[in-house]
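After this line comes subunit A, so read on.
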Amino acid sequence: MSDPLIRIEGIAKRFAARDGTSSTVFENVHFGIEQGEFVCLIGHSGCGKTTILNILAGLEPASDGYVFVGGREIRGPSLDRAVIFQSHALMPWMTAFGNIAFAVTSRWPEWDRARLRDHCQKYIDLVNLTGAEKKRPAELSGGMKQRVGIARALAIQPKMMLMDEPFSALDALTRGMLQEEVLRICAETRQTAFMITHDVDEAILLADKIILMTNGPEAKIAEIVVNTLPRSRSRHTLHKEPHYYPIRNHLVDFLVSRSKQFNESLPADYDPKNPPLVSPGLSGAVPAAAAVPPRPVEKAVVVNLRH
Partner candidate 1 sequence: MKGVQYWGAPLLSVALLLAFLAIWHAATRPETGTRVVDAEYAKLVGAEAATGQKSAFPTPAEVGRKLWGHITDPFYDKGPNDKGIGIQLAFSIARVLIGYLLAALVAIPIGFLIGMSPLVYRAFDPFIQVLKPISPLAWMPLALFTLQDSGVSAIFVIFICSVWPMLINTAFGVASVRREWLNVAKTLEVGHLRRAFRVILPAAAPTIMTGMRISIGIAWLVIVAAEMLVGGTGIGYFVWNEWNNLSIANIISGILAIGLVGMVLDLSLARLTRLVTFPE
Partner candidate 2 sequence: MSAFNDPFNPDVKLGCGCGRHQDQAEHDAASAHTGDTEALASRAVDQAVMRALFPNDGTRRRFLKAVGANTALAAVAQFFPLAAAREAFAQGKGQIEKPNLKVGFIPITCATPIIMSQPMGYFGRAGLNVDVVKTAGWAVIRDKTLNKEYDAAHMLSPMPLAITLGVGSSPIPYTMPAVENINGQAITLAIKHKDRRDPRSWKGFKFAVPFDYSMHNYLLRYFVAQHGLDPDRDIQIRAVPPPEMVANLRADNLDGFLAPDPMNQRAVYDGVGYIHTLTKDIWEGHPCCAFAASKEFVTKLPNTYRALLKAIMEATAFASKAENRKQIAEAIAPANYLNQPVTVVEQVLTGTYADGLGNVRKVPNRIDFDPFPWHSFAIWILTQMKRWGQIKGDVDYARVAREVFLATDATRLMKEVGMKPPATTSKKFAVMGKEFDPAKPDAYLASFAIKRTA
């Protein structure tokens, strides 16, 4: 079995308390992300979602464990992994174009002006911001700012995109539009993506796999839900898919009750290195180790439902 693009092995985050003891936010987290895959992480606040993303980005060190990208252990942040921040994190003293160009020159410092401009313009057009290049972030709406953030991340053509609840600060209408846009862009560019959210519908709309985390402290991955909906999804027709409600109910049920109880009633065969892979609406929980290897299964399902 070939290595996935991103492999997370046993990462943990602990904080030393004043009295010498240490508190564990999460530990023993293992999962992988395949090339071109869109993975969502869902969990309640305090389970360390953002910390996991920061560790993947290289912005924060893990207390334990390793992260491999393309078979190599990461050491700090890299242009390979672009981050879209929750609060857009645009530099307010630069224009929309300037923000994107800043990222692009970081990636390709040797590019001349014309090439830089063409490249940036391409991504501005991609996120439908044509005409707003010269505006500063303060002159843009929340949705437009986040589009600039997305364009900035995509423009450096990273191996993967890391998104930390990118739409949580937006109103519902804008959020919906942006979700569809991200869906379209990822489909067009075959972009590998990892996204944190606590919006169940967002996860179902965007993700190929949904990682469910139990509540902290000592949070862990409870299971990984395989999204069996066809890839050509749309917000408006999502609820008409046959597997939509089983998946949604499964996720909501997890968030409402199981996320709390999971730690207390750990299944006997629970293996943190191979968290159970489930496909609600297909065959129920499939213990990952017992079933066919995860990748073929997922691929089969996807292929199955797409065609």
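Here is the rule we go by: contacts are C-beta pairs under 8 Å (C-beta built on N, C-alpha and C of every residue); 3 or more make two chains touch, one makes a residue touch a chain; residues count from 1.
How these were chosen: all candidates are chains of the complex that A comes from, given by their letters.
The shown structure was predicted, so the numbers you read here are calculated from the model rather than taken from an experiment.
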So subunit A is shown by itself and the numbered options are 1 or 2; which of them touches it within this complex? 1
Inside the complex, what are the residues of subunit A that reach candidate 1? 57-59, 76-79, 81-83, 85, 87, 89, 91-93, 102-103, 106-107, 136-138, 156
